[in-house]
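Structure incoming, see below.
In this view, the complex is presented without one of its protein chains, the others remaining in place.
Take a look at chain A:
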Amino acid sequence: MNQHSLLFQSMVYLAAAIVFVPLAKKMGLGAVLGYLIAGVIIGPSVMGFIGKEGEDIMHFAEFGVVMMLFLIGMELEPTLLWRLRTSILGLGGLQVLGSAAAIAGLAYWLGQPFNASLALGMILSLSSTAIVLQTLNEKGWMQTAAGQSAFSVLLFQDIAVIPMLAIFPLLANGAASTADLHEPSLRDNLPAWGQTLVVLGAVAAIVVAGRYLVNPLMRIIARTRVRELFTATALLMVVAIAVLMNLVGLSSALGAFLGGVVLANSEYRHELESDIEPFKGLLLGLFFIAVGASIDFSLIKEEPLLIFGLVLGLMVIKGVVLTILGKIFKLSTDQNLLFAFALADIGEFAFVLLAFSNQVRLIDGRLSAMLTAIVAISMALTPLIMLLYEKVIQPRFTRQIPHGDERSSDEIHEKNPVIIAGFGRFGSMTGRFLRANGIKCTILDMDSDRVDALHNLGIKVYYGDASRYDLLVAAGAADAKLLIVATDQSEQTRQIVELAQKYFPHLQLLVRAQQVEDTFELMDQGVLHIYRETVDTSLRMGADALRMLGVRAYHSERAARTFFRQDERTLKGLSAMRDDKKQYLVSMRERIEEMEKLIASDRIKTWLDEGQGWDASSIRDEVRGEAES
C-alpha cells in the first residue's frame, strides 16, 4: 500500500482526530490540545505516519486560519469594529510594541545581532489567533472582558503581520532582494504610488463585491435549490479573496476578515457561516495536527533546558507585558490573568515569519529550527495554561463574579431571544406582532425572494434551512429563549422540532401544525405548544356568523372559546387512543373516522344552559319554592 497516497493520508489525519479529540475533550483538555496530541502521535517523533510533508500540510491548513478570520469578520458589524477601535489600536498596538521591545532586548542581551533581535522581537510578540480564539470560544469566554480584549489584540496582530513582512527585508540589509522572497505579486514591478493604488483597489474590490455582488449572486444560487452550490459559493468567496490578496501581496487572512466584515449585514450571513464552519473546523484541526507533527523532538532532546527555559522565559515576558497593559486598560484581576494567560503563547504567524526571515538570511537555520520548536511547544502549552486558569485560578475569583466583568453579552453580535423559522403567511404575522411589541427576532426563511423583499423593508431575515443544526447554531439557538416553528412543510417542522429537542433542550417550542395528523405527530414528539393553523380564524368566522344570525356577541365569543377548548381536549384524547393502537400511518378512511369522532363530540353544552352564575334559573325556582311552601 502506498503510504503517501492522499486517501491514506486523509485516513491517518481523520482517524487521529477522531481518536484523540474526543479523548482530550473527555479529559477536559479541549479540542485544540487533542489535535496537537494527535499531531505529535502520528508525527515523525512517535509513530512516523507523517514526516516531512507535515510542513506542506501546515501551509495548506493555514487556510483554516483564513476561514476563521472570514467567520470572525462576519460576526463583526462595522459599527462594532469602530466601537472596539480603542482596544484594537491601543491595547493591540501597545502589546505588540511592548512585547517586541522586551523580547528584542532579551535577544540582543543573549548575543543576537541588533537587526535579528528586532525581527525576533516582532516574530515572538505575536500570539496564536487560531488556538486562543478556538479555546476562548470553546470555554465560552469570548464575551467576557478578557475575551474581548484578547480578540482586539489578536486582530491588531493579524494586521501587524503585513508591515512586518515589509520591514524584514530592510532589516536584512538587502542581503536578498524582496522580489524573490515571496510569491510574485502584481505589486512588485510598480512604483510606490502604484503599489498603494493596487492595494487600495483590491480592498475596494472586496468591499464593492461584498456590498453589491454577493446578494444578487446568492439569490440566483438560492433559486436553483441545489444545496451544495451554496457551499461552493461560500468556499469560492473565501478562496477568491485569498487569491486576490496574494496577487497584490497582502495577507489573505486580513482580506478574508475584511470580506467577512462587509458581509456581516447580508441576509445570507447565517447561511454562509454554516457552510464554511465545517471546513474551517477541519482545516484548523489539520493545522493543529501539523503543528503537533512539526515539533522536532530530537532538537528538544539535545537542548531541553535551553528550549524549555526559552519557552518559559518568553511566555513570562509576554505575560508580564500583558498584565501591565490589562491593568492600564482597567481589567479586573481575574479577567486580567485570563487575558495574560491566553495571549502569552507565540502564534502560528511566527512559522510564516520565521521561514521568511530565514529566506532573507536575517536569522540562521539552526536558531530558526529551535524557535519553531519553541513556538510549537508554547502553542501546545496554551490549552494547558487555559486549563490551569479554568481549574485553579478562576475558582478563586468565582465569588466576585456578580460585580465582575461580564460585559453586556451583545458586544460581539446581538442575540435575539426569539428565533422564527419560516416567515410565510403564518410566521410573518407572529413575527410582525412580536416586532410591534419590541421583541427582537432572528428570522430564518427558505424563500430567497421573500428574504430579499423583507430585507428591503429593513427586517432582519436570513436565508436558510432551519432543520440544519449548524444554521440553528448560527442563528443563536444556544442563547435564544423561544423557537417559533412556522414552516409550511410538515416534514421540515418535524425535523426542526427533533433537532431542537435534541440539541437545545432549553428552547421553548411554539409549533405551527397544519393538518390534524401533524398535530398528532407533534403531540407524539412531546411538543406542548401546538398551534393548528386555521383553528382561530375558522372559529372567529363561526362566531361572527352566530352574531349575524342574531346571537349576542358575548355569547358568540364565549361559545367559540368553549368549542376551542373542547376540541383541544378531544384531540388530546384521540391522540392518546392513537398511541394505544400504535397507529402511526393514518389512512384516508381513518382520517374520516377521526373527523367523525371530532364532530360527534361537538354537542356543545353552552354555558348559558349549564352555568348558574349570571341570572341563575335555580335561584328563581328556589325563591318561588319558598313562597309556595
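Throughout what follows, a residue touches a chain if its C-beta (ideal position, glycine included) is under 8 Å from a C-beta of that chain, and two chains touch if they have at least 3 such contacts; residues count from 1.
In this text, contacts and distances are computed from a predicted model.
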For the chain that's not shown, choose its UniProt protein name out of "Iron ABC transporter permease", "Acetyl-CoA acetyltransferase", "RNA polymerase sigma factor" or "Kef-type potassium/proton antiporter accessory protein, CPA2 family".
"Kef-type potassium/proton antiporter accessory protein, CPA2 family"
Full-complex contact with the absent chain, from A:110, A:166, A:478 or A:623:
A:623
Residue-wise, where is chain A in contact with the chain that is not depicted?
552-558, 608, 614-615, 617, 619-620, 623-624, 627
